Every structure is written in structure tokens, then in C-alpha cells.
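Of the protein chains in this complex, all but one are displayed in their positions.
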Amino acid sequence: MKFSAQQIAAALKGSIEGNENVDVNSISKIEEGKPGSISFLANPKYTQYIYNTNASIVIVNNDFKATEPVKPTLIRVENAENAFGQLLAMYSQVKLDKKGISPQGFINETATVGENIYLGEFAVVAENAKIGNNVKIYPQVYIGENVTIGDNTTLFAGVKIYSDCLIGKDCIIHSGTVIGSDGFRFALQDGGKKIPQIGNVIIEDNVEIGSNCSIDRATIGSTILRSGVKFDNLVHIAHNVEIKENSYLAAGNVVAGSTTIGKNCMFSGQVGIIGHLEIADNTMIAAQSGVSKSIKQPGTAVMGSPSMEITKYRKNYIHFKNLTDIVDKLKGVEKKVSES
Amino acid sequence: MKFSAQQIAAALKGSIEGNENVDVNSISKIEEGKPGSISFLANPKYTQYIYNTNASIVIVNNDFKATEPVKPTLIRVENAENAFGQLLAMYSQVKLDKKGISPQGFINETATVGENIYLGEFAVVAENAKIGNNVKIYPQVYIGENVTIGDNTTLFAGVKIYSDCLIGKDCIIHSGTVIGSDGFRFALQDGGKKIPQIGNVIIEDNVEIGSNCSIDRATIGSTILRSGVKFDNLVHIAHNVEIKENSYLAAGNVVAGSTTIGKNCMFSGQVGIIGHLEIADNTMIAAQSGVSKSIKQPGTAVMGSPSMEITKYRKNYIHFKNLTDIVDKLKGVEKKVSES
Partner (left out) sequence: MKFSAQQIAAALKGSIEGNENVDVNSISKIEEGKPGSISFLANPKYTQYIYNTNASIVIVNNDFKATEPVKPTLIRVENAENAFGQLLAMYSQVKLDKKGISPQGFINETATVGENIYLGEFAVVAENAKIGNNVKIYPQVYIGENVTIGDNTTLFAGVKIYSDCLIGKDCIIHSGTVIGSDGFRFALQDGGKKIPQIGNVIIEDNVEIGSNCSIDRATIGSTILRSGVKFDNLVHIAHNVEIKENSYLAAGNVVAGSTTIGKNCMFSGQVGIIGHLEIADNTMIAAQSGVSKSIKQPGTAVMGSPSMEITKYRKNYIHFKNLTDIVDKLKGVEKKVSES
């Protein structure tokens, strides 16, 4: 995709200074600008770069005043940072605007698909699945029987969705993620016999899930991710978990069965949470922490494995770092006392 | 799938009370019952729900006595909990009873397949692979050259099995799991040159592996999972590991190369075990623990990173939680002693 300075200035409602016929086909940071790329300058800390960047176009604020000669074409706008954000969104939208059903894709005759969808090569839509409008199904995706996919949702290459799961509108699910695999439940008293996992997974609207995540179906009922939930990569969610609105789980999180997580929570990387807990709204969990008890007070921050309140953990950990000194002091006191 | 109260009562050898023509197509917990679903009541704690559940059918014990009017059709049986378990197993079996070889699947002419198999769209069975009877191969599975799959095994969508691996009977492997990728071995003294990984993976009978697991082939010889082993999701098993009968590994476990794990072990989530260790039978490992030494005594429970005996860890961790107080006390004593 190529765009001229004129086209971009028109889209951003900006004015051009310099060669208005220059074309760009990529977007760069100003300090990494290459010929054919467009950049922006908003933070005065980066002003120095505009005098030697190789970017072909730079978006600047209306009030920018060059103190040396500037090579790239400038596009002046009210707010360069916002305009650049707008440009990224436009670029991203054009780039991901795929349409059409590949003749190499497979849609079962009992499935229904909405208008304006994309279905890539070797993707499968199984019996009775329902695909909404404007859904993008990349190559090698598997959509099991009776699955519903809401409007405007994107499933990247190789996503696997087991039967009976419901995915909402405006969701994004990245490659390699598995939705609806069986929960990890066996009757130990009965020789490890498998407990049938006949529930499903419900994902509401505006959820984004990273790559290679595993979200298990419920034993009975539903594993639920509420609207606005966001996952990074390699996250594990066990059977019958519920995660409420707008909570964020970073990479490598593991949430065990039947735990409920509140709204607006923020969990850093590699956090583990055991089963059957309730985690309050607005909970923050530090990286690599392990939560073994319910958290009842909204807005709590915890750290450690097992976790405790974060300031308490940090204080104790400072003492842990000094434990050799502490033990030496104790020995000193012991000696003095035994000598006295 | 729809079933009438009559069909279900016949299958469970129960007696019907109420409308015997009502149909159900789903299974629910009694407290979440919806029209068209079937539920059960065994635990007296849940009796209250039977008077306002929307489930269409409820399975109850023969001796259940309603103290208020009950809307759903009842099916009375000897043991409602067992009958419900039976129903789940039947439902699950019917649901997963897929058959037939898709014209969009690919079986190499040198491969052999048993009777009554399912092979989904865009699945691949490579040269000289041997597929047993009643095997279910979901869409987009890859079965490499010379792989053997035992009778009644199910491979869900997108499982990848590298060449020469052996999978036993009655196994279940979930989507995204990779069997037989190369072990992580490089000759550091030789500029990081790859050490060829020419062994395989052997998985015995009745093994279940969750989604997005990675099980590496042996350098020479075999990485082995013995009968009855069960893995949750996102588990990593390195080259030449052996895991003995009926051991359970929860999500996010990482086992390094050449370690042997005994029978009937239970490892909680995110456990890590370094290479070349021997872990005794019946070992229990707490979540997020890191095992750095062999465990020789069967039945040991450990915790911590690096791990120690679990009661010892817990006692020490209580002191860690009080470390700030402990240090204050030490300072108090030091002051007293220096003043005396």
C-alpha cells in the first residue's frame, strides 16, 4: 500500500510543507525513519531527530518551528500525536480488511454465515455453526459444531474453537489459541476415570485473547470471559472460571478451576491462582505471584508465592535480601548475651 | 440432539413423574436450569432450587419428597448423582461419536487406517503412519511419518505429531498440542551447533494431554509417558523425560531433560523441575514450586523455589511474613544488650 503526502494530509486534515507528491508505504519512529516511511514529532525530546531523519514525511504540530533545514515533507496538524494514532488505526484497518470466502475453505452445509465475511484457506466451519457479519476467519481456523461467532470478530490463523462455544462481537483471538478444550477433571477414587466435560466457553463482546492461550470448557455450565477482558499470550483458564468486565491478564497466567475474578483487575506475567477462589474487583497482582486465598477487598495489590499485601511483601523481601546480615547480628547478640 | 423424558428414564432405569413427553437438549446445574435442560438433585443443600428451577427435567433420588409444588418433570432413580454421571457419559459419547473420512482430509497412500475412524477436513496422515480402529482425527491434525496411533484414541483439531512417535490406545490429546518436537540441545563448545534429535515420543494407553502442550522427542531413545498419565494445558516435557503410570501434571508445568518422574505423582500448576533428576512415586508438589534435587522418599510433599519439605516451607514462610517484626525484635534486643 502506497499513500501520497496529499492523501494523508487530506485524511488528517493537515497542511503540507515541502514535496506534496512524495509517497510512503510504511510507518516508523522518527529516530528509525527510512525513505518511504512516515513518522511524527510531538515530544520536544525528539526534536533533534527531525534534522537528520530519513523518513519521507513527518507529522508535526502546527506550532512546530524548525531551527535548521528539514529534509522530509512536513504535515502540520493540530495535535501530531493524535493524528499519528489516527493514521495507525487507518493503516491497521486497511491492512486487515480482508474479504471473500476462499474456495479452499470448508463450510458445512448446515452452518450459516453472515455478510461480508473473510474465510481463509483450509479453515473449517462445522455443523450448525453461526458466523456473524464482517467476521474474519483466517486460514486453518477450526470452528466446531454449534459455535456462534458475533459480528466483526477476527480469528487469526489456526485458532481452534471446540463445539458449543459462544464468541461475542468485536473480539480478536490470536493464532494458536484453543477455546473449549476439556477441563482437567478425573475421578481419582475411580482409577482416574474421565469426568465428562459437557459445558462450554462464553466470550462476550470486545474481548482480545493473545496467541497460544488455552481456555477450557466448563464441566457443566460455562467458563465465562465478560466484555472487555484482555489476555496476553500463553494464558491458561481452567473449567468454570469467570472473569468479569475489563480485566487484564498478562502472559503466562494460570487460573485454576471455578475461580471468579472481578472487574478491572490487572495481573502481571506468570501469575498463578488456585481453584475455587473469589478475587475482588480492581485487584492487582505482581508478576510471578501465586494467589492461594480469596481476595475480598476491592483494589487490593498482592505479591509473593503464596501472595500477601504488596507493601508487606516488599518490606519482608528487603529483610530477606539482608538475611545473612540479620543472622550475623543475631549471632553477635547471642555471643554478647552468653558472655555477659 | 433432543431426548424425551421417556428415553432418558429408560436409559437410567428410572420412573417418570409429570409430563413424560417433555424434551431436553442440554444439561445444567439445578441452580442454572433453563427450559430444555435436564438437571439433578442429590445434595439436600440444593433442595431449595427444585421449587423454582427452570430445568425441564430433574433427576431425583427415589426417596425425594417434595414439600412444595414442583414444575419440572421428575425422573426418580436409586442414586441421582450416579445416574446423572451416567447421563453425562452417554451425552458426551453421543456428542463425540464422529465417523467417516472427509474428502478434504489427506491420507498418504502408504499409510494404513483401521475400521470405523473419523478423519476431519485438512487433517494429514503421512507416509507409513498406522492408525488403529475407532480413532478420531479432528480437522487440521498432522500425523507424521511412521507414527502409530492406537485404537479408540482421539486427537482434537490441530494436534501435531512428529515422525516416529507412538501413541497408545484410549488416549485423548487436545488441540494445539505438539508431540515430538526437537529437544533443546546444542553443542555450546561448538558454536551452538544443533545436536540431532533422532529419538521419539512414546505415549502409552489411557493418557490424556491438555491443549497447547509441548512434548519433545528424545535425543536418542524415547521420551515416555506411561499409561494413565494426565496433563492439563500448556505443559512442557523435555527430551528423554519419563513419567510413570498415573501421574498428574497441572497447567504450566515445565520438566527439563532426562528427568524421571514416578507413579501416582500430583504436581500443581506452574511447577518446574530441572533436568536429570529422579522423582519418587506419589510425590506431591505445590504450585509454582521449583524442584532442583532428586526426591527419593515416596510420598514426599514439597513446596518452594527451590523446594523443600512442605511443612518446613510453610513454617519458614510464616516467619518470612513476619520478617519485619522479627527484625524489629532483633533491633530491640541489640539495643537492650548494648545498653546493659
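Letters are used for the chains, namely A and B, taken in the order the chains are written, and counting of residues starts over at 1 for each.
Following the convention adopted for this analysis, contacts are C-beta pairs under 8 Å (C-beta built on N, C-alpha and C of every residue); 3 or more make two chains touch, one makes a residue touch a chain.
Please read all numbers here as calculations on a predicted model, not as lab measurements.
**Student:** With the missing chain put back, one of A:71, A:230 or A:315 would touch it. Which one?
**Tutor:** Once the missing chain is taken into account, the touching residue is A:230.
**Student:** Kindly state which of the options B:4, B:163 or B:282 is in contact with the chain not pictured.
**Tutor:** Final answer for the missing-chain contact: B:163.
**Student:** Identify the residue among B:3, B:40, B:64 or B:122 that touches the chain left out of the display.
**Tutor:** B:122
**Student:** Looking at the whole complex, which of A:158, A:196, A:221 or A:257 touches the chain that is not displayed?
**Tutor:** In the complete complex, the chain left out is touched by residue A:158.
**Student:** Just one of A:212, A:240 or A:300 touches the chain that is missing; which is it?
**Tutor:** A:212
**Student:** If the hidden chain were put back, which residues of chain B would touch it?
**Tutor:** 106, 122, 124, 126, 140, 142, 144, 158, 160, 162-163, 176-178, 181-182, 184, 186, 192, 194-198, 212-214, 216, 220-221, 234, 236, 238, 252, 254, 256, 270, 272, 274, 288, 290, 292, 305-306, 308, 312, 315-316, 319-320, 326, 329-330, 332-333, 336-337, 340
**Student:** If you put the missing chain back, which residues of chain A would it touch?
**Tutor:** Within chain A, the residues that touch the unshown chain are 27-29, 32, 85, 88-89, 91-92, 95, 104, 120-122, 138-140, 156-158, 172, 174-176, 206, 208, 210-212, 228, 230, 232-234, 246, 248, 250-252, 268-270, 287-288, 305, 317, 320-324, 326-327, 330, 333-334, 337, 340.
In this section, only the chains that are shown with their structure count from here on.
**Student:** Express in whole angstrom the distance between the two chain centres, defined as the mean CA positions of chain A and chain B.
**Tutor:** About 26 Å separates the centre of chain A from that of chain B.
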